[in-house]
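Structure provided below as structure tokens; questions to follow.
As you look at this complex, bear in mind that one protein chain is not there, while each of the others sits in place.
Here is chain A:
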């Protein structure tokens, strides 16, 4: 058990980013920037149908095109045993379709050519004979007896059922609901959306035919896990695979899993004996890579008449698409959805989630969801507002009344989570003060008198990030612990090697700050190495806001190992007992005689010198560690959104957004704030404009930035941030994760605000996205229901 050290955090604070030095000069190195001698280019042929049998594929015209080196189909892969690959949910996914296609945009054939333009030409020349099949496009109807069976490739699969999973005490919850004064139910959809990083997915595979070593540059948030999976898929020995994740142009969960395109670049390199690059375009990215959400939820909330919340109950139909490739810890098929009790002290809770197959792309866990906590927080924060609507209560007062109190921590929830720390009322109070809450309500009342529509929305969330204790959490059997290695060079400069992989979150800077904080080294003297599996220790990568909780802890502890060793070296230098030394932030000195001391730099040189060390003490100043977290960290926040709604058009303008986040100790406040800004923009986007819908033939209706709308600078307000600091007691530096908090917490705040604005029209709930057309329809008395399938 580690403890939070009570001393000033010298390395922490606002420090400019090391990464920026190259990135503002256009000198980043992203996958599509990689050039290798003799490199070829691959392109995928994708299915125009959502569900169809493949009768035949004619590749002769494509193969005859000058510049084309090879065309690979599912039949070719079958011969190599590579037509199917394992997913992160113990299902399988087709690399290239052999029997039939199961979603629009699915991978059917792969062309390798001298350049990208030629590869695309050749894709057009492939003829596929498809036999269309009935499509399952509505998750709510996927389990009907006459629904076509999508996964007839699986021997025992007779329907589209994937799993049933539940958490909480059903009987106790039933009892609480049966005796409650008030019970309110609501159908709540969290629509299918997509993380849509600006850089799409891609890879460059280089199989060296002489050494048998594969080097793969790839857009991977989890390079070590990818290496292991490739070893399992392709049967390559793991020490002959080097995965390099270079600079990544945003990930947001979309670059956790392995996609057929990556596998095909490897196959392409094996087939041609040359390096093969594959980079998808935006439409391919939106149609085939990991979507997010798609939870059809039935929420119920029980309370007393005066607003004491007693219980929550949820039933979910989870649309997982055609292959269950959801990225989450093995024992949690619905991720961490069971934190849906949120920030409230309840008597009972229960959730039941049923996963189903549909004719859509795989995914589910992505887009800063912290393993389904976006859905959980949205559910509870909508249900609390639904209750406020029924009780005619102020949503802020209702929350304040039910929030967990500081003295209840550590708090065990009805579904078994042990929240580490929190001071919720303080955060909500701060947000309300920053917003001028009472004044806003007065302004709203005046505007309502004049017939103007203004709304104030609140969301209070508790996150659960930092997966996780390896006893409970693994991905494909790989425990979720992370390694760190630290070497101090003779001249006192350091190299830190970490297992997580930044995609813009600033790890090169903040991890150096952690080392600097522990050893008193200047941040500029610490190089952080990440993303290259030949150079970094094993670990599970960056997602679920786990970098700071897990790898950040490993970094602090490996630095403390160095500090302990430095103490022994210093004692030899000073010719005193180690017990007589004390640490002063950057040096060991003799207790009571601070003049007699050695800095970490002096010690580093001595550790590499001819200095006589005690028996059994190796020279040099290097250390490694593996951190197995005892628990997750539970950051929280209070968000308030203010909107104006145009009565004539239904257009929503987000006027203000106040966000108070508490992630414990802040390593670099500047970077935390940037993370929050980005997540708040996600929330505005999801609440007001983003959705991937499908028609009844399974056509994807959001496959480009023409239809899948992302917020620009004009839809985003100037964010107003606040903070409180409640450290995590079990984390070595008291820090909690934070990257996903704003994406998790903000959609409910925006939706609650819009519904508050149109309250005079009597709308209790409406599904995202609240487009002008949807809001306008609601004001005409039509319900706002976003169905992922267009009827």
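Note that a contact is a pair of C-beta atoms (placed from the backbone, for glycine too) under 8 Å apart; a residue touches a chain by one contact, two chains touch by 3 or more; residues count from 1.
One rule holds in what follows: contacts and distances are computed from a predicted model.
Undergrad: What name does the UniProt record list for the absent chain among "(2Fe-2S)-binding protein", "Na(+)/H(+) antiporter subunit F1", "Electron transfer flavoprotein subunit alpha" or "Light-independent protochlorophyllide reductase subunit N"?
TA: "(2Fe-2S)-binding protein"
Undergrad: Considering the whole complex, which of A:128, A:176 or A:196 touches the chain not shown?
TA: Of all options in A:128, A:176 or A:196, contact with the hidden chain holds for A:196.
Undergrad: Quick one: say which of A:524, A:611, A:725 or A:773 touches the chain that got left out.
TA: That would be A:524, which touches the missing chain.
Undergrad: Which one touches the absent chain: A:324, A:341, A:421 or A:509?
TA: Hidden-chain contact among the options goes to A:509.
Undergrad: Among A:177, A:190, A:217 or A:252, which one is in touch with the chain left out?
TA: Spelled out, the listed residue whose C-beta touches the missing chain is A:252.
Undergrad: What does the interface between chain A and the hidden chain look like in terms of residue numbers?
TA: So the residues of chain A touching the missing chain come out as 14-21, 23-28, 30, 32-33, 116-117, 196-200, 247-250, 252, 281-283, 503-506, 509, 522-524, 670-671, 673-681, 704-706, 710, 712-714, 716, 718-719.
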